[in-house]
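Structure record follows, encoded as structure tokens.
Certain chains of the assembly are absent from this excerpt, and the rest are unmoved.
We just call them A, B and C in the order they show up, numbering each chain from 1.
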Amino acid sequence: MATVKLWSDAEIAKVPRLAAVFDDIRATRKSDFINNFWRALANQPELLERTWAGVKQVMIAPGTLDPLTKELLYIAVSTINSCSYCIHSHTSAARAKGLTEEQHAEFLAVISMAAHTNSIANALQIPVDPEFLVS
Amino acid sequence: MATVKLWSDAEIAKVPRLAAVFDDIRATRKSDFINNFWRALANQPELLERTWAGVKQVMIAPGTLDPLTKELLYIAVSTINSCSYCIHSHTSAARAKGLTEEQHAEFLAVISMAAHTNSIANALQIPVDPEFLVS
Amino acid sequence: MATVKLWSDAEIAKVPRLAAVFDDIRATRKSDFINNFWRALANQPELLERTWAGVKQVMIAPGTLDPLTKELLYIAVSTINSCSYCIHSHTSAARAKGLTEEQHAEFLAVISMAAHTNSIANALQIPVDPEFLVS
């Protein structure tokens, strides 16, 4: 289905630059499982390295937003961008980080309300209230 | 700029069905300010009522996600849908609910990372790993 | 604001290939007014000719969908694509073709309901029921 080759562990093992990233993914996530996204990105070492460095920094390093909130934001963006792969992988990640059915349901209520009002505000081309502008 | 009339307070006051919604918005938000979105929606009473009831239920009634997280999800959806009005109004709302510059920056890091990986996963049509499927 | 030059009537008059299209737009629409979209497209004669031929065929020639329905479909697509120019121009066109406030309101109710359910169906990656497939 993919438009590029998905790299197997055996193939990764032969290319030190790629193996280094895969090793770091496994060590950072404390899991042997590496999903297809990284196996597809292995076709371009530079993009693989840069993307993994970004994900590690943004999604895994501690910050001011908690990990579950970040996953929900990820799913929200992926849903509106209609990225089936990303919706699946990050819903799975959110579950692993403790997402309850109740939170998932509330998440759906929020994003569908946003999609609803977005379409109205865009269709009506409503002017921004001066009160909302940063002076 | 709007493609429909924006209703003034004086005009709203003459239509009891609309006035009832505007009164409830003011009472619920404990503020006299009513933004243009509702003034534009006043052209259709049924949609105004249904949309306000939904926003009140989803964004204001207490739930399992905290109010600031909901606002961030709203901005994420509005950003990908490119709804200028909604980005402005909900960033303003998020600030009113305590959004710090640090959280805003981290929010941007997450949504831009999602947009980055969404485009790669879509361009490569990466197949969903069986591990992500709900059996 | 445009990223290209908008051609004036005087400039168009000097280029027969462009003047022919502008004449046909005026004759077909029975109006002297030519909106900025065509003045911007004048930078590329081939695309101008092809786009106008398509618009004339699809939006103006009689067919099985009535002209107002076509304009509403146009606004729906333009809203989701967040094309401010197109929303303005086709809402104006819809009004010229008799769009009532009541129809506009109902239109908004439909597209915002679709946006609402689209986000849910995408977020949940709901499998298509076999009943919906064309055998």
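Here is the rule we go by: contacts are C-beta pairs under 8 Å (C-beta built on N, C-alpha and C of every residue); 3 or more make two chains touch, one makes a residue touch a chain.
Treat the numbers as computed from the prediction; the structure is a model and nothing was measured.
Novice: Of how many identical copies is the complete assembly built, when 3 are given in place?
Specialist: Every protein chain is the same sequence, and the full complex holds 6 of them.
Following the convention adopted for this analysis, only the chains that are shown with their structure count from here on.
Novice: Would the interface of chain A with chain B count as same or different, where same needs over half of all numbers used to appear in both copies?
Specialist: On the two sides of the chain B and chain A interface, the residue numbers are mostly the same, over half being shared.
Novice: Using CA atom averages as chain centres, what separation in Å is found between chain B and chain C?
Specialist: 27
Novice: Please report how many Å separate the Cα centroid of chain A from that of chain B, as a whole number.
Specialist: 21
Novice: What parts of chain C, by residue number, touch at least two of the other chains?
Specialist: In chain C, residues 80, 82, 87-88, 91, 108, 112, 119 touch at least two other chains, as defined above.
Novice: Could you please specify the touching residues of chain B with respect to chain C in the complex?
Specialist: The touching residues are 3-4, 43-44, 46-47, 51, 77, 81-83.
Novice: Would you pull the chain A residues touching chain C in the complex into a rising list?
Specialist: The contact residues of chain A facing chain C are 75, 79-80, 82, 84, 87-88, 91, 107-108, 111-120, 122-125.
Novice: Of all residues in chain B, which touch chain A in the complex?
Specialist: 1-4, 6, 33, 35-37, 40-41, 47, 51, 54-55, 57-59, 63-65, 69-70, 72-74, 76-86, 88-89, 91-92, 100, 102-103, 106-107, 109-111, 113-129, 131-133
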